[in-house]
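For this depiction, one protein chain was excluded, whereas all remaining protein chains were kept in their positions.
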Amino acid sequence: MSYERKFLDLGHEIPPVAPSVPDGYDFVLYKQIGEILYVSGYGPFWGADIPDEYTGKVGRTLTAIQGYNAARLTAINLLLIVRQAIGSLDNVVQIISVEGLVNCSDDFTDQPSVINGCSDLLVSIFGDQGRHTRIASGANALALDLCVEIKLMLQVRI
Amino acid sequence: MSYERKFLDLGHEIPPVAPSVPDGYDFVLYKQIGEILYVSGYGPFWGADIPDEYTGKVGRTLTAIQGYNAARLTAINLLLIVRQAIGSLDNVVQIISVEGLVNCSDDFTDQPSVINGCSDLLVSIFGDQGRHTRIASGANALALDLCVEIKLMLQVRI
Partner (left out) sequence: MSYERKFLDLGHEIPPVAPSVPDGYDFVLYKQIGEILYVSGYGPFWGADIPDEYTGKVGRTLTAIQGYNAARLTAINLLLIVRQAIGSLDNVVQIISVEGLVNCSDDFTDQPSVINGCSDLLVSIFGDQGRHTRIASGANALALDLCVEIKLMLQVRI
């Protein structure tokens, strides 16, 4: 089954509105240099909104499972950006790296379980080509009080 | 107008002393691999000094506007490093990515507005080629109590 088909099978999990950069901001969501696609840090948005259960600090107001679900939604958003960039997920060769930040309390120590929400989604779509290098770290605060923010780098077909 | 000319038009905003690595440190300010130029994380230094208004935590002792100005000065320092690396800013093809860290209180949630100080400066110099992928996150503490620290990756002419 193609990557694109596997992604579309996520069905109602896919936000109906694609990620975008807010007006007045000078950054872009992706940039491709040769076969490397760089994707900006993104969060668990549902279109332009952020579900309430995905704002706050893991280990204080949110559980690790809520964080996992937020990281999964973030991964879906990142793949929506990849589709904007290269048309179809079938043009992905492999995922190179995931950099995940978890907005958390100072005593939370299970950032890996949270970012697994992203990693597991990527492997469910791309199989072994979805396995990636990774760093999962804590942050004392994130933009808009998002509970996770994740950056992606991929190799794509050119 | 050339990138180099636009940069020089910043005039008195440009620190008179270029960035450097402190004695005894084993890292370098930049490294070029093919057409990719990697620049180390750097802060709002004025030569070897750090202006008082650029140390501390945004959301506690500093405002977001002070953070913005610090990010702008940081961007100027990063471009001074780029000039050391490739001689002239006219050899820049495009900015690939900006990774910005904001030293902030746990309840500060506007990291993007702070890092805009860097992003806006880059676009004022390089236009559309200055647009970049980005992540802007919080940190509970940074070196020397700098309020921001930013890392850059660029594509350059070879």
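Should a chain be cited, it is by its letter among A and B, assigned in written order, with residues numbered from 1 in that chain.
Note that a residue touches a chain if its C-beta (ideal position, glycine included) is under 8 Å from a C-beta of that chain, and two chains touch if they have at least 3 such contacts.
Only a predicted model underlies this, so the values are computations on that prediction, with no experimental measurement involved.
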| request: Could you please point out the chain A residues that touch the chain left off the display? | output: 35-36, 59, 94, 96-98, 104-112, 116, 119-120, 122-123, 130-140, 155
| field | Contact set of chain B toward the excluded chain (per top definition) | value | 22, 25-31, 33, 38-41, 57, 99, 101, 103, 106, 139-145, 149, 151
